[in-house]
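Please find one structure pasted underneath; my questions will follow.
Just one protein chain is left out here, and the rest sit where they should.
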Amino acid sequence: MNKNAFAPTPPMGWNSYDYYDTTVNEEQVKANARVLAEKLRPFGWEYVVVDIQWYAHRAGSMRDQFQYIPFAGVEMDQFSRLLPDPDRFPSSRGGKGFGPLAEYIHSLGLKFGIHIMRGIPRQAAHTHTKIMNVPVTADMVGEPNSVCRWNPDMYGVRDCAEGQAYYDSIIELYASWGVDFIKCDDICNTDNLVPHTELGYARKHEIEMIARAIQKAGRPIVLSLSPGPAIIEKAWHYKKYANMWRITDDFWDDWQLLKGMFSRCELWQDHIAPGCYPDCDMLPLGKLGGGFGQGEWECRLTHDEQRTMMTLWCLFGSPLMVGAELTKLDQWTLSLLTNRELLELLAPQCQPEQLERNDEAAVWAAENQETGKRYVALFNLADEERQISGDLEDLWPSWTEGIELWTGERICGENAKLSVGLRPHACGIYRLT
Amino acid sequence: MNKNAFAPTPPMGWNSYDYYDTTVNEEQVKANARVLAEKLRPFGWEYVVVDIQWYAHRAGSMRDQFQYIPFAGVEMDQFSRLLPDPDRFPSSRGGKGFGPLAEYIHSLGLKFGIHIMRGIPRQAAHTHTKIMNVPVTADMVGEPNSVCRWNPDMYGVRDCAEGQAYYDSIIELYASWGVDFIKCDDICNTDNLVPHTELGYARKHEIEMIARAIQKAGRPIVLSLSPGPAIIEKAWHYKKYANMWRITDDFWDDWQLLKGMFSRCELWQDHIAPGCYPDCDMLPLGKLGGGFGQGEWECRLTHDEQRTMMTLWCLFGSPLMVGAELTKLDQWTLSLLTNRELLELLAPQCQPEQLERNDEAAVWAAENQETGKRYVALFNLADEERQISGDLEDLWPSWTEGIELWTGERICGENAKLSVGLRPHACGIYRLT
Amino acid sequence: MNKNAFAPTPPMGWNSYDYYDTTVNEEQVKANARVLAEKLRPFGWEYVVVDIQWYAHRAGSMRDQFQYIPFAGVEMDQFSRLLPDPDRFPSSRGGKGFGPLAEYIHSLGLKFGIHIMRGIPRQAAHTHTKIMNVPVTADMVGEPNSVCRWNPDMYGVRDCAEGQAYYDSIIELYASWGVDFIKCDDICNTDNLVPHTELGYARKHEIEMIARAIQKAGRPIVLSLSPGPAIIEKAWHYKKYANMWRITDDFWDDWQLLKGMFSRCELWQDHIAPGCYPDCDMLPLGKLGGGFGQGEWECRLTHDEQRTMMTLWCLFGSPLMVGAELTKLDQWTLSLLTNRELLELLAPQCQPEQLERNDEAAVWAAENQETGKRYVALFNLADEERQISGDLEDLWPSWTEGIELWTGERICGENAKLSVGLRPHACGIYRLT
Partner (left out) sequence: MNKNAFAPTPPMGWNSYDYYDTTVNEEQVKANARVLAEKLRPFGWEYVVVDIQWYAHRAGSMRDQFQYIPFAGVEMDQFSRLLPDPDRFPSSRGGKGFGPLAEYIHSLGLKFGIHIMRGIPRQAAHTHTKIMNVPVTADMVGEPNSVCRWNPDMYGVRDCAEGQAYYDSIIELYASWGVDFIKCDDICNTDNLVPHTELGYARKHEIEMIARAIQKAGRPIVLSLSPGPAIIEKAWHYKKYANMWRITDDFWDDWQLLKGMFSRCELWQDHIAPGCYPDCDMLPLGKLGGGFGQGEWECRLTHDEQRTMMTLWCLFGSPLMVGAELTKLDQWTLSLLTNRELLELLAPQCQPEQLERNDEAAVWAAENQETGKRYVALFNLADEERQISGDLEDLWPSWTEGIELWTGERICGENAKLSVGLRPHACGIYRLT
């Protein structure tokens, strides 16, 4: 299988993390999936991803002290493989795992994804649990000093045949459930791991082992790597083994993070190809944070900032995973997710190119190699209203007119230059006509 | 002017440095140009580049102590602009600069290039020499603490209107001489400069000033930046302002340097486009080093290594500047420079992609987007004979046959895999048929 | 208690590591102690230290794969406190711990020491074992991401009252056994821990907690911190809380390591005071390595190098812990350990001062503030015989004669200078007369 065929365009969907943290349950996943199917599927949104600690007992029950309870129990089979927590995912009982939930998601015309932590459960290593198909136990496969900085669940897997066997066994299980998408965490940037090696890229062999296991399993499972920032020197390796890789640490609804994404997109703009997507992380829109222990909140970005975010993600060609609780979706947020013209920019044939960036403004252009459509985007990164200008003289010298994709406003250029007044943190994205 | 149009394919030519160091003179340049015109021009080689210190008096006369004599005199006009040393370039007398030499080179159907050091002569700063068109003197334009680590000639130019005026004045002069190519040194990687800023990219404003001055001068002058290694985080900036940029420190005829180039090509493979070329540096072939004070030598790479070098440079799409003394060109070296099929790989439409690399082998593929021709290259990086294999199953699953570009040998694949025995440091480059 | 009073001079003794690795047992400890008592005690050697993993089941039984078997069982009481492995330390059965062994050691007129790893057993955290005197279990005290890079036994202890309670409970236990010396590992330099903080000094709070627990226990237990290199910026903190701290990574019988110690002694020479000793690590003399799985070996340093080592350690004032299997002690090694005049240098009143050091030689001086005795040492660090000179004109201008402490040879100076021929890696240490 050519893994690039698994995701010919950037994956779009919903992810449970931004609203539910570690606490999401089966009903909540299904409820969100129904909204996705009904309102967003027609625009290309199709993945439903259950994020971190679906296997953890008592997940989220000590949220005042810990995001992840240290040394709490995890649901595990006799082969050291994690299973869904039956209290939260009752349909998984009887050894069915995520099979029934995946089936439900599929029945809505959607695809099903899960989050995993790199490695093998610490619980399995300390209890010397078996590994499928090989005569060793988990204590011989886990590396005692390869631990995640922020999550206590796993030990890294050794680079050996038994380690590959373990990864083969879990991916085979996930494939049997009908998993279409795996977001693997603690693997993309490992700067905080012990020991430090190779520019924050210490677990290269685990990336390769997982990719290999997917090939063996024979199911087209999209592979997404977290957390970022991804290591630019390893761009070729991400492209070879994964479908998407996070180019930023966790993104939230904060202007400074959004502004910072412009430098990350600048860095990665030449590394986008079909099946290979630098990932700007989830879209923290709408209602957020219900499972984080302090009450839900509304996306704290201004409307202008939200459009700027959507524009940058689409223009750049990032995967789109919305974090909102979809059962509470409002009209404004819906409008952001269903701008057909903007979403056309996602196609990898539509190569973006940064023309200018400084601390106060950014200018990008993009051209769809198939349709010939041309776009230019102006971003006001300053904290006050500004006149932002773009110069397309080198690129498209004969350009004269365009139409803004959010407002429909028409614009005229002079000598292939355009200039518009923009509110603080606002943007304009124009299709040239 | 769109600077990408100045060099639609990677520039090819001859450079004086590898043989002459700082000492080259007019007759030597002309003699090499004549060989280039006669034997290599038909294969695309066209630039004749005079490298470092053409303006320096006594250049090379203290070679046992200094490569560059500290605080020696430089030839300079009343506007702080360097001129050719008249002892070595007699035709430059009478204010003619490189005009007559450029004219000669052009008469051979070739193009003319020069090397410059970033900045303004220290001599001008200390003598308070004028700057053309502005009412300040050089002491107000040079930055006293912006000095090159290895060359004592210049001070960096301040980021101000008078600094731009200085760069405008020199590029205008070079354009008036007929210069077609500028290799600007001490500007691409400035890790060794004071003060340290921005990831070894302290002199960004000087790159922009020179590019702007070229636009103003109105002559299509190719801009080449040295030394490397270029800063990968700044890839977009190099592409925006320059035509080529060195991705390595000085390259010489040494296997370890050649082996190291594979990691640099891996890093930069996604950043090649028409008019934008990551540069592997000169080809130290044939007779070398006559001006370095210790007698000339023959290229110290084995024949296998020389072919490996040519193959990698062409496949990757690097500019090609041969360093050999061309009047002493032998048949073997000539054969390396005139392999038409190999040189076709240089076209930027022919995008390279590394498939595998480890300490002992590398495998690359390339496909010409226009002609549809497909290539695969196998490199033996180990110090002993090895069987090297490539797997094209994902890329071109139906592939079966190919022809080697150096030997004409035919090869057959099985299941889109090929495997060949290669001598130490040798390579095979195949056009698939 | 003033901890500096626990060790008014640098501790001297025997440590099990260099010979036994993780495998030492009760009889072996006793046998070595008897030799120490008989032959070395009269010269000041008094500590008998049981080094790493005395609590580990099966220690050393997978030496071909692991120095420390991952996730193997450890002997532990109901309060998460490690106990000696009863198979190797039978007298510890019945809850007696190291009490009987300590009693035996004390009966020989010696002191008893043990090695501990910073933290609380992983086994205790994963099994939620109790902590003495506080109502939480070990999973709430251990930090899941504070793990040692090279040993899999422990999790770091959190900086909280319950963490202090745990340390109090173990030190109280050790004090009840009669422990006089604790070598705490994975705490002095933590550069390899996650997360990285404060210049490799991430576990400052654990040092303070252990020191506090010793004060509470009310027994004068010498505190020794490992591994090095200690962080020079934290010198004041080591001095405040510990008695000795390793200034080097593990030292072995290798000239390059010995040569490197000269730069470490240079660095730490101003930080020696009564009760406060920068530690050059054990003396790998005599028979070594019996427990490392590949057969014992004889110290690989030449005789000259062995004298150089002893001279530097004594002159500098390092603690002295011999690593030899003492039951196999030969005459030569015995002579190194029983040079009374040399051992007088150890007194902290005898302040050392490096006069010169380069890649080929080092010169030190020392003056005993109480006795007024003056010393100078010359070291040949070069790989060939050399004439090494010292200039005492500034320090002791009227000096004229001296006597070498290993050979008894007399020497005369001229103008307060001395100069001697020394074999490769040899030294001369002179008491001035």
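Things worth noting here:
Think of it as A, B and C in the order they're written, each chain with its own count starting at 1.
FYI, a contact is a pair of C-beta atoms (placed from the backbone, for glycine too) under 8 Å apart; a residue touches a chain by one contact, two chains touch by 3 or more.
Being a predicted model, the structure only gives us computed values, none of them experimental.
Contacts of the undisplayed chain with the visible chains, over the whole complex, involve B, C.
Among B:D77, B:E103 or B:D139, the one in contact with the hidden chain is B:D139. Considering the whole complex, the residue from B:H128, B:H303, B:R340 or B:R410 that touches the absent chain is B:H128. Which of C:L108, C:A235 or C:L257 touches the hidden chain is settled by the complete complex: it is C:A235. Screening C:D270, C:E360 or C:E385 against the full complex identifies C:D270 as the residue touching the chain left out. Per the touch definition above, the residue from B:P8, B:P42 or B:P70 contacting the chain not shown is B:P70. The hidden chain makes contact, of the residues C:N2, C:Q331 or C:S398, with C:N2. Listed by residue number, the positions of chain C touching the unshown chain are 2-4, 232-233, 235-236, 240, 266-267, 269-271, 354-355, 394. Taking the complete complex into account, residues 70-72, 122-123, 125-126, 128, 139-140, 142-145, 147-150, 152, 192-196 of chain B touch the chain not shown.
As a convention for this text, only the chains that are shown with their structure count from here on.
Contacts between chains trace an open chain of neighbours here, each touching only the next in line. Each chain gets a centre from the mean of its Cα atoms; for chain A and chain B, those two points are 40 Å apart.
Annotation: 57 Å between the Cα-based centres of chain B and chain C. Note on chain placement: the centre of chain A and the centre of chain C lie 50 Å apart, centres being C-alpha means.
Multi-chain contact residues of chain A (touching two or more other chains) are absent.
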